[in-house]
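Omission of a single protein chain aside, the complex is shown with its protein chains in their original locations.
This part shows chain A:
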């Protein structure tokens, strides 16, 4: 168990920067999720922490020790790979033991740890099988087991669930969360799936093109996205970003912080009836109604600018497609952004 600190961490491949100076402090036992679109540098960042990529500049501290020059095995970390990377010619037991044997762990200790990990992950019956005889979910467990037996200072997860089908992914997500809570091991978890990120994380690190856009708890990031990128990336369907100029007929500019030229409105912040609180009203025409069970997604086009936005409304409203409606949003639910800086306009 340990803290992890990244200080001005940079990585470039030749002239191309992949990670452009990241600072991050991970508390002991915390689960940090690095999330962002592909190519944003999140995997590179994780691989630098693991020691699988060299560091161009900056430093990495695990448990207060600078490990930039250390080999992966000397960093006291364990990694779970996207394709599991189980040794195909070894049995499950062999896979679990390999790292411990290399470190010269005594036999009884190895047996104890393998038994414990197998109990935790319920793979005791699979110990003598080869990886190819396992299903995707079982391989995933073995990969986790290989990390657990090491009893490392930190777990590093590199998109561990992206090879599983949707149902199994949800189930394993819950299990990873429970496991991490139980073991209280500091963890870094990389994913491009924002739902996975939201549900797993103690704190989220949203990355875009090599830079950290925002660090915060999932609720913080969702409720107060710091940049336009985060606003558009976190949340499904994504936040609607509407230029202030197309809010014609609404007396909103007075209530917005100076410098605001884009307002973000979450799909579920819209209502179809005018609320009691101060609100804005937008005239729009309905293009498509998508019922998705408990709620419906309403695709409408704003009359003022022709911009398409998405609303999420509870139940299945009786609205004819190609009809004109007025949608309302409380002023308190608006997220003011400055297009120029790309950042929140009301940040302290």
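The rule is short, and it goes like this: a contact is a pair of C-beta atoms (placed from the backbone, for glycine too) under 8 Å apart; a residue touches a chain by one contact, two chains touch by 3 or more; residues count from 1.
Convention: contacts and distances are computed from a predicted model.
With the options "Heme exporter protein D", "Spore maturation protein B", "sn-glycerol-3-phosphate transport system permease protein UgpE" or "Succinate--CoA ligase [ADP-forming] subunit beta" in hand, the undepicted chain maps to the protein name "sn-glycerol-3-phosphate transport system permease protein UgpE" (source: UniProt). Contact with the omitted chain, checked across A:77, A:123 or A:204, is made by A:77. Within the full complex, the residue among A:10, A:52 or A:68 touching the omitted chain is A:52. For chain A, the residues in touch with the chain missing from this view are 50-52, 71-73, 77-79, 81-83, 85-89, 98-99, 102-103, 130, 132, 146.
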